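Shown below is the structure under consideration.
Note that one protein chain of the assembly has been removed; the remaining protein chains are unaltered in position.
Going by the order they are written in, the chains are A and B; count residues from 1 in each one.
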Amino acid sequence: MRTLLKALISHWRQKPFQLLTLVIGLAVATALWSGVQALNAEARASYDQAASVLGGDGLTRLGAEGRDVALEDYVMLRLSGWKVSPVIEGRLRGPRGSLRIIGIDPITLPVEADMLRLPAGSEDIGAFLSPEGRVFLHPTTVDRLPETFPQHRIDDSLPPGVAIMDISLAERLLEADAVSYLIFAPDQRQDLTPVEVLTDGRVGKLAQETQGDLARLTDSFHLNLTAFGFLSFVVGLFIVHSTIGLAFEQRRAMFRTLRACGTSSRMLVAGLVMELSLIVSISAVAGMVMGYVIAATLLPDVALSLRGLYGAEISGELSLRPSWWALGLGMSFAGALVASVQSLWRAANLPVLAPALPEAWHAAQQASLRRQSALASGLLIGAGLLLIFGSGLAASFAVMGGVLMGAALMLPVVLNKVLSLAASRARAPLARWFWADGRQQLRGLSLALMALLLALSVNIGVGTMVDSFRKTFLGWLDQRLAAELYVTASDDAQGADIARWLTADERVDAILPIWGEDLAYQGWPFTLYGVVDHPTYADNWPILEGLTTPWEKIAGGDHILVSEQLARRFELTTGDTLSLPVPNGAVPLIVAGVYPDYGNPVGAAIVSQARLLRHFPDVAKQRFGLRMAPEDVAGLQAELTQQFALSDSQTIDQAGIKGFSRQVFEKTFAVTIALNALTLTVAGIALLTSLLTLATMRLPQLAPLWAMGITRATLGRIELIRALMLAFLTAILALPLGLAVAWILMQVINVEAFGWKLPIFLFPGQWIALLAMALGTAALAALWPVIKLRRTPAGRLLRIFADER
Amino acid sequence: MLKARAVTKSFETGGRRITVLDGIDFDLAAGESAALTGESGSGKSTFLHLIAGLDGFDGGEISVNGKDLSRMDDTMRSRLRRETLGVVFQQFNLIPSLSVADNLGFQARIAGHYDEDWGRDLLIRLGLAEMADRFPEQLSGGQQQRVAIGRALATRPALLLADEPTGNLDEATGDTVMDLLLGLVAETGTSVLMVTHSQRLAAKLDRVVTLKGGKIL
Partner (left out) sequence: MNVRALLCILCLAGLPVLGQSFAGLGDNGDGYAQVTADSPLVFPADHGAHPDFRIEWWYVTANLETEDGTQMGLQWTLFRQAGQPNDTGTGWQSRQIWMGHAGLTTPNRHFVGEIFARGGIGQAGVRIAPFEAWIDDWRMAGPDFDDLLLSANGPGFSYDVKLSAYGPLIRHGQDGFAVKSETGQASYYYSQPHYSLSGSVTIDGKPQQVTGTAWLDREWSSQQLSGDQTGWDWFSLHLDSGEKVMLARIRSLKEPHFSAGTWIENGQATQIANGAIVFSPLETSDVGGRDIPTSWRLKLPERGLDVEVRALNPQSFMTTLFPYWEGPVSISGSHTGVGYLEMTGYE
């Protein structure tokens, strides 16, 4: 066996580049896959932490939808024997970001609600309950703390953005006068009067949705990452497949000799598997390291994306998990095995004395095309049916998968048709050969071309989505941010002072209060804003659908405008009646329209200021938008800051806030764009290795043409043009597929995942760039084999005529 | 027709230089046929390749139809090959992606003087008319070699070079193919130089030349 292995491995010593290709292929496949997995694992771990603290511990929460629980009700439940524990929760908005305050009562907290792990015996424990209090938070959350804040301790096991503290401290910080909700212990006495009866229905079981939604909500994002990772993995395996195929072709003679020398086919295959395992081990480890680097590089952006899109907090640090290593290496081995199965099969069944008949490519190709065509049709029909009858995010992604795989399988079928049509039309013999030989090459290239098709169409799809989103978002931002200057007062009293001061200033045309109350509608959080009657809104605020004069209706008091997210979630349309939860009941309001609210993870709605103040007189009155001449903004901003001792972050001009929003937006899609580019790179490598493999295998097919008097230069040119032609055809076919992908992403998946629909814009410039890129990739990939062909010494070509292949 | 003078050719193998052809003088008149025989490694195939312009030589001169090969670059030699020569190999070396008819007419077409009638005539004479639309993989060895012969003759070459054309065929098929070939060249007045190790086949040609140790005996 040792001799056998030595003989087998000697091949790689002669062809170090081929070995490199194989290692790169496997490493790249492993890298992107494992990188994405590392990102997902990190995010999921963060969600789990968040979930266990924020309600994913499986314990029931009791409360009143949209309202707090009165302290008296809590105490009454306890005195009646119910084991419930109070939580005061809320957001503290500081200049450096919002902080989620969770105040717990450790005295009554059920053991099962493992919200905070404190080392036994630490002085923190006493400090937690002390009047001064002690706050526990994740390291990345420290810089969001307000300037004066109780002492804090770092705890890695907590979700970012959250501050855990004693309920007494939370009560003071949030100025709460009631309990947000109650945690219901799992063990309760059986003979108690029901909670609903005791509280006259004021307190009941809360839907877990608001809490445990995070993982489901972000599923789409992770599915997206996984899809990219898997796509890259598959494309990487194409490389492995073609390289192993090449190595097999080149060692055919060696295998025959080995067999002739008495190596059994079983031994030969075992030797090949061992050799492969050796290479895979090295490549997989290299790939895992690369994957870690990719993940570590992308993690901050992923964290930002998730926070921006869903308000999900994940930590910015990557930890290495043994399961990740195991899974990554396992995938690598399994993938390599799948990619080499064909070659191993052929090695096992290698006839020692092969008849020198031409490969029966024609019949084989017809059969495999028929199979692929049937499979592709099945997939496409399935995707179509799912699109019509399916619902939910998983179904949307299944539609996407079906369309992509179906189209990829259909590619060789379509290309074959196109090429045979062209061949039958061609008169000139070389042209005829050009097309006909293209058909033959399809067999070897179809995998690489499929990879290219997938990479290109996903690129077009994602590119169209990102750019459509950018265009929509920026346009929306321009309209939405109509005020020239935004001011945030430190408290309500200062807010009133500022308003008074501004009213007296003649530079200010209008003061538009931005006051909002955080509420919940059927358990889903949303912010209710109250606006004054001012033409700014009618002139600027974008509306998706609505009554003819929605803002007048709003001013009337009995109408409400809802955000697209809120509308889609609860299937609200213009004219519907929404039952607005207010203290001590609900108020029916007519939906005057639906407005886009891109990027907001929670819902929003607008009523008149009068209506807001009637129900929520204590709403924070700190934020204002100012309408004024743009040239006065800088001066007024400076005066305001001076007059009221405001910090820099308390006044922000329109340009500033737009810049910030744009930056968040770009970061949000940075990961998608990066993965997109990486996938295209991998597809390029796949094409290169496939062409290299083919080039070696094609010598016998080119030699007779050369013998008939076609120069190597001409042959090289034809080969190059053919590669370009195939890439071009693939790219052309990728266009409609890419638009289909874009459509599914924006009209199906987006709605399921984010709750808003995007208008599709077409960007032909982008397609041309991608087409050029595809051709460039193909040219680059084909050039090498062509140069190699031109440099092939005559002797090697001649040997083809004499050697028994 | 064909004139070779003092042709030498050597190869470098493993750092050692091996002289394969060592001053060959050879002439072939128009319409004449000759068999080139010799043991394995005697240089007979190499000599054929040099005449076909498939490889360069170290010394001496070769001229085909009065054209001096030693003064030609690859492009010119390719042109000569495509227009003046027909080559038949032991491996039939058909183009798998093209049909029988396309294979047969291929060289003549790229040389720019394909004669439809002659092509059809060849298909019939070679017994390939029924299978004109088939692909090489669907043909037997003898049928494939007949396509290769047809391809070489479709250009009406001045000189047909054949390298063990029946080496891959059984004796009966080989004889049939050989008779077809000889009948056709006789009809068209094509000169033939054929490498073979079979004395029986060699005897069918006008003249037999034997190579040994890079020299003509």
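What to note about this one:
Quick note on the criterion: contacts are C-beta pairs under 8 Å (C-beta built on N, C-alpha and C of every residue); 3 or more make two chains touch, one makes a residue touch a chain.
Computed from a prediction, not measured in an experiment: that's the story for all the values here.
For the omitted chain, the shown partners it touches in the full complex are A. The residue touching the chain not shown here, chosen from A:L26, A:L39 or A:L109, is A:L109. Residue-wise, the contact with the chain that is not shown comes from A:L71, picked out of A:A45, A:L71 or A:L780. Of the options A:L22, A:V36 or A:I167, the residue whose C-beta touches the omitted chain is A:I167.
Which of A:T60, A:S130, A:Q250 or A:T641 touches the hidden chain is settled by the complete complex: it is A:S130.
Where chain A meets the chain that is not shown, the touching residues are 71, 74-75, 78-81, 88, 104-111, 113-121, 125-126, 128-131, 164, 167-168, 171-172, 187, 189.
By our rule, only the chains that are shown with their structure count from here on.
The geometric centre of chain A is 63 Å away from that of chain B, both derived from CA atoms.
Residues of chain B that touch chain A in their complex: 11, 45, 49, 52, 54-56, 74-75, 78-83, 85, 87, 89-91, 93-98, 102, 105-107, 109-111, 114, 135-138, 141, 144, 151, 163, 168. Within the complex formed with chain B, the residues of chain A that make contact are 356-363, 428-430, 432-433, 436-437, 439-440, 700-701, 703-713, 794-795, 797-798, 800-802, 804-805.
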